[in-house]
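Only a single protein chain was left out; the remaining protein chains are all shown in position.
So, subunit A:
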Amino acid sequence: MLGYDVSWAAFNIVEVMSSSKFTYKRIGYLAASQCFHEGTDVIMLTTNQIRKDLSSPHQYDTGVALTGLSCFVTPDLARDLANDIMTLMSHTKPYIRKKAVLIMYKVFLKYPESLRPAFPRLKEKLEDPDPGVQSAAVNVICELARRNPKNYLSLAPLFFKLMTSSTNNWVLIKIIKLFGALTPLEPRLGKKLIEPLTNLIHSTSAMSLLYECVNTVIAVLISLSSGMPNHSASIQLCVQKLRILIEDSDQNLKYLGLLAMSKILKTHPKSVQSHKDLILQCLDDKDESIRLRALDLLYGMVSKKNLMEIVKKLMLHVDKAEGTTYRDELLTKIIDICSQSNYQYITNFEWYISILVELTRLEGTRHGHLIASQMLDVAIRVKAIRGFAVAQMATLLDNAHLLTGNTQRNGICEVLYAAAWICGEFSEHLEDPMQTLEAMLRPKVATLPGHIQAVYVQNAAKLFATVLRKHEGETDSQAAQETSQLLIDRLPLFVQSANLEVQERASCILQLVKYIQKLQQKNVEVAEEVTALFAGELNPVAPKAQKKVPIPEGLDLDAWINEPPSESESEDEKPKAVFTKEEHKHSRSRHTEVDEKELARRREVRKQEQANNPFYIKASPSSQKVYDAPGVEHIPVVQIDLSVPLKVPGMPTSDQYLKLEEERQQKEKAERKKKEKKKKREKRGKERKADSGPESEEDIRPAHQVDIVTEEMPENALPSDDDDKDPNDPHKALDIDLDKPLADSEKLPVRTHRPEVLKSPAEDRVNESIPQETNKGSGKEKKEKKKGKEKDRKRSKEEKKKKKHKEVEEELLESQPEEAIQSEETKEATAPPTSTSTEEETAPSSAAAVDTSSAAAPESEPDEPKDAEPEDTKSSKHKKKKQKKEKEEKEKKKKKRHHHHHHHSDAGGEDSVQNGTVEEEEPLPPMSNYSLLAENSYIKMVYDIQGNHQDESKVVVSVIFENKSDSFLKSMEFNVLDSLNSKLQRPEGAGPHDSLTVPFQLPPGVSNEARFVFSVQSIVMPQKLKGTLTFIVKSDESSTHEKLDFKLHFTCTSYLITTPCYSDAYAKLLESGDLKGSSLRLEGISMPFHHLLARICFHHHFSVVERIDSCASMYSRSIQGHHVCLLVKTSDQTVSIDAKCDEPSLLGNVLDEIKQTFSKC
């Protein structure tokens, strides 16, 4: 936090987070969000706390929890809480909805399995009435689509609609950005987009929006550029707008303009090139960011004609530049510009070598290796330049002390690597090899990095060979012997090197030289043999060429060398993928053949074209014409000495070449005609050119020939094939097809306690394949699996388990109101024996996604036949719910005996709940808090009353209306006669006797839930309110007005809210002495103790604080903050309940209600 490590406070933060006061909770979450991260171990303690806060009725509790969670969500948290968060996406408050929607992105990242189940609901939120939620949803989908656009193509129409309708610039920008990502995949979309985008460009006044529009239009144009009639109007518009941006005095706009310009450049370089003046101007800008952007643009603006000029300008900047970053950037840009597309724009390689040599004078650059590799590349591939290059490199070696300078980490000494190698390899071009050899063996060399020394040593040997050969014919062998002596004197220095490579090479060569010296003394001719050591030419090899080497016939890399181990699996298939199929078929030589034929064909075509093109003036010597790279290799080597003096004495200055180049071009014009005849002859002499057709005389000639690197490649391969993806990219996992219907296995984990939550979808699938009624076996299998996985976690302490257990019970209770939001889910809660066929079909797939709370079995999906289980009725669901609870109770009992079995059976029990099997164990009767409100032949109403944390004087009455008739019910109006104490909350402006309209209509057989808020003043007494529901029954023939009276019964229980309480707090509470006691005895209760507890918990909103054998303490809290504590004991068939509460009449009423509950059964 603020740069200080506060990890020591992690546990205290958790404590503060769990405070019930919003003030503290907020601080706790803030601290957590600042200093928790994935590695923080206490995070696993927070799961339940966060869950509790998420489901808090208090919107700001939920809000801070979401905000905090967004900063430290871990895969575990994401998995455990995904379902809760998804429920929150349909929260009534937009404030919560929008936070829930946003946090889903984080959840997806950490737990990709949740994407598919959650996606339908996310999609719904795109059309949320609240603009904030809408923008959040757009935000999330844009983030997702940016990484894996193809999966979101199907949303394009929806976004298109949003784009044309939305006025919120934030949303528009995001959508437009998203379209930018989508268009490359779907050109048709691009065509549709152009028009509205152009309109936006013309109409909007917001620069940010304008800029994004231009950006997307560019993306569209890029995607269209292949095979489309030109959209030159749009391009012109874009470039024009960008020019306005660049010319703007606001530096920000200038920067962005350049940024966008560089995107156009890739496909429409011509339209950008016309603004060269502007861009060169930007190079002089005082702002570094802008200069860098302008540099990017330059890359695309060069041509043969202006390359030298531009590079000269850049070299000036290099000299002026202050920061090393900018200078390094300049350096790389210069090299990039020059080397792009196989040195396409370089007409004079001597100039280029001089530029490289000049660049070596840069101090403190990190890019020495870049320069070095360019030097090597040019020297190897441009044969004609070798003489010049060698001369330059020899000078470099001579002046090595200038480069090595003082600093060890000076990157520029890398160029010595290249220099030494070039001098050695092409030593035949050296004028004075002896001098170079001497330079390479200076003691100072020993201070260079090891790999450079190694090259020095090796190439000293090559030079030695050259020197020997040079002096071969001479009668006086003095010179040759001196050379040997020099080596023998100097090499021991390297033999002592700490670098193994240097050491090995040096001692090898030292021995060799000693041997040679002996031979020399005997006057034996050795030069030829020594030279033979280094004979042969090294050809450039393309990157990844090795990978492309085809497998020789008969070599099966997948075959087992030995007998395969007994259980061989299909894993060994993988290596095959490295080689493509074609490579198996063809041998390498055939590839080149194909290539060459293809080249020949292309050349023919091009020639034809040019012949027919009137703009190609055959004899024109103009050097501006662009030609394509493959052509270069067929251009004959120009006799360099005709145009350029080969040697530029001393350290070259590239400026000379500018002038020379001009002269050369002049000369060429004259020479050109003459040479045309010669060419054919020359060509025949060239190696590898057997099939080259007649030369097209229009190609401009560079000064030297460039070898084409692809010759060394078995197959055309892009330098970056497939390995450019970061394997750690979290977005990789999110590459999920979202259009497939949801499978059963993809449900989000249910919120229960931990072991079940851990179930992976893979395991689920195992279950799915087995008929559900009989999957006990599979459940066991699963148990086995889990056992291994979760052993560690299992060893959680007794106390923890208790907490979890409590949690489950609470959740069961709390889950009800949430479920009720979804129309389907309401049914489970009410438990009317309706079959699935009566399900409302409004939001099928989204419901499937959310319908995952423990009770919500998947069968409610009309569009998923797999899930439809006619035999599974709602009541069975409730059974399940109870079973689960019961199971847990039982397990608890067994805990001591079957300690390690506990969690297995737990998991198994959960499976059965999920999959709708009937356990053989004694089931709990269905429990529901919903009780009948009123019923007639048309409609049935059941209701439940829940307290509200948020406001101590409010309760929420959830009423489920079920249409029992065959007619359509509409215009339902709900009215209650207020009492002094309890009042129905009506919208502002409504009179105290006005009725509330139920916000839906009911088709036949459908049920839906509405919620009504009541304000109450005193909660100590139960109350009854009279009310009326009026509605219109509409059948085909008639519509009648009906009415139904009811009585709402507010029990004292309904004012209680399940509140967890820790045992120590509970003890304190009892000690405080503020509570007044009362007690109750129930006779003849035959149900097991855990059933009893479950009932109290469920019907009366209590939570178990602690339980020991047949004795349990329970706690609850009223909406007005009264504490209610129970001590429940059982012996034989008698249950005694001792209760304490700070409000005696409330307590009395609650006890009466408890008594009533148990008298009913």
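We adopt the following convention: a residue touches a chain if its C-beta (ideal position, glycine included) is under 8 Å from a C-beta of that chain, and two chains touch if they have at least 3 such contacts; residues count from 1.
Simple rule for what comes next: contacts and distances are computed from a predicted model.
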The complex has one chain missing from view, so what does its UniProt entry call it, picking from "TXD16 protein", "Sodium/potassium-transporting ATPase subunit beta", "Small ribosomal subunit protein uS9m" or "Adaptor related protein complex 3 subunit sigma 2"? "Adaptor related protein complex 3 subunit sigma 2"
Full-complex touch with the removed chain, picking from A:292, A:1032 or A:1085, is A:292
Checked against the full complex, the residue among A:154, A:169 or A:1040 that touches the missing chain is A:169
Chain not shown: contacting residue from A:14, A:126, A:142 or A:307: A:142
Return the single residue from A:207, A:545 or A:1032 that touches the missing chain. A:207
Interface with the undisplayed chain - residues on subunit A: 1-5, 7, 21-23, 26-27, 30, 34-35, 37-39, 60, 63-64, 66-67, 70-71, 73, 95, 98-99, 102-103, 105-106, 132, 135-136, 139-140, 142-143, 146, 169-170, 173-174, 177, 205-208, 211-212, 250-252, 254-256, 286-290, 292
